[in-house]
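Every protein chain but one is kept in place in this view of the complex.
Note that the chains are named A and B in the order they appear, and that numbering of residues resets to 1 at the start of each chain.
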Amino acid sequence: MAAITFITGGARSGKSSFAQQLAESLSERPVYLATARIWDEDFAQRVRRHQSDRDERWQTLEEEKELSKHALGNRVVLMDCVTLWLTNFFHDCDYDLEKALEQAKTEWQKFIDQEVTLIVVSNELGMGVHPENEIARKFADLQGWMNQFIARQANTVYLMVSGIPLKIKE
Amino acid sequence: MAAITFITGGARSGKSSFAQQLAESLSERPVYLATARIWDEDFAQRVRRHQSDRDERWQTLEEEKELSKHALGNRVVLMDCVTLWLTNFFHDCDYDLEKALEQAKTEWQKFIDQEVTLIVVSNELGMGVHPENEIARKFADLQGWMNQFIARQANTVYLMVSGIPLKIKE
Partner (left out) sequence: MAAITFITGGARSGKSSFAQQLAESLSERPVYLATARIWDEDFAQRVRRHQSDRDERWQTLEEEKELSKHALGNRVVLMDCVTLWLTNFFHDCDYDLEKALEQAKTEWQKFIDQEVTLIVVSNELGMGVHPENEIARKFADLQGWMNQFIARQANTVYLMVSGIPLKIKE
């Protein structure tokens, strides 16, 4: 069973930087598990900016959905991020919320059934005015339910606010 | 005067589940005070999903606006939620922010002038990008002001994040 640190918070709240520092403090050879599907040039730019933040100590794995197919036993793994990973399930399930949630939970359970030190980055999406767009509203539900699911299993949970980690579970 | 626990947080952050567990730990026969006006099938589904989470111990009261007309002396009451209740005032006041806020505050004061143990669920709506839609922006103001009003009276306040209750006032 994985030991999980869950890091959530708003966009541009410093989640990835904090997660990277944490991983580097725990391992000399951490694994970066990138879940982004490259949808457009904006995404490609963000991925490149994040890559340039990491030095040669990092091993990068790209995996859009099937996290569990990688054998990561006893490694320190930074999964960045749940939101992009869920987006891939949601898209491939034709925006069916229940189906995407079930597939993601099943895959997640398989993934964490190994001895890894897992640092998981996600996003808080529910504290703004609820979107008028139905797809966006469903995605916020998917994200919220998955966050609850992962946070319940996590040993430690941080909420990032303006770059400051606030420990909310330990 | 009511003893108030106020639970706020994002959409799908586990507010209602936490509130229900809290009510069940305090009473063998809690009251569920449902404030939803059934606007459409999406709302009807959410109401049914929440109902199926509650067992026969619960007594359900449906009340869109006039909370104070129910005599609830010495009961444990879960009011779910402030957002839907405010929506009804806002709609019936033709989206007049000041008028809706005044009516809601007046009704609220009457409601809490009784010896009940009150658990109140609300929403944080102000931590996203401010909406372009003026009605939505006004509603976020209404929600924010009412949250401040209730939280000031509350004995205990929780912020829910990814299913984790963070006590911010006690």
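As a working rule, a contact is a pair of C-beta atoms (placed from the backbone, for glycine too) under 8 Å apart; a residue touches a chain by one contact, two chains touch by 3 or more.
Fair warning: this is a prediction, and the values are worked out from it, not measured in the lab.
Annotation: of B:Thr5, B:Gln20 or B:Gln143, B:Gln143 touches the absent chain (contact as defined above). Residues touching the missing chain, restricted to chain A, are 9-14, 124-129, 131, 133, 136-137, 139-140, 161-164, 166 (touch as defined at the top).
Counting over the whole complex, chain B has residues 6, 8, 10, 122, 124-130, 132, 140-141, 143-145, 147-148, 150-152, 157, 159, 168-169 touching the chain that is not drawn.
Operating definition for what follows: only the chains that are shown with their structure count from here on.
Averaged C-alpha coordinates put the centre of chain A at 31 Å from the centre of chain B.
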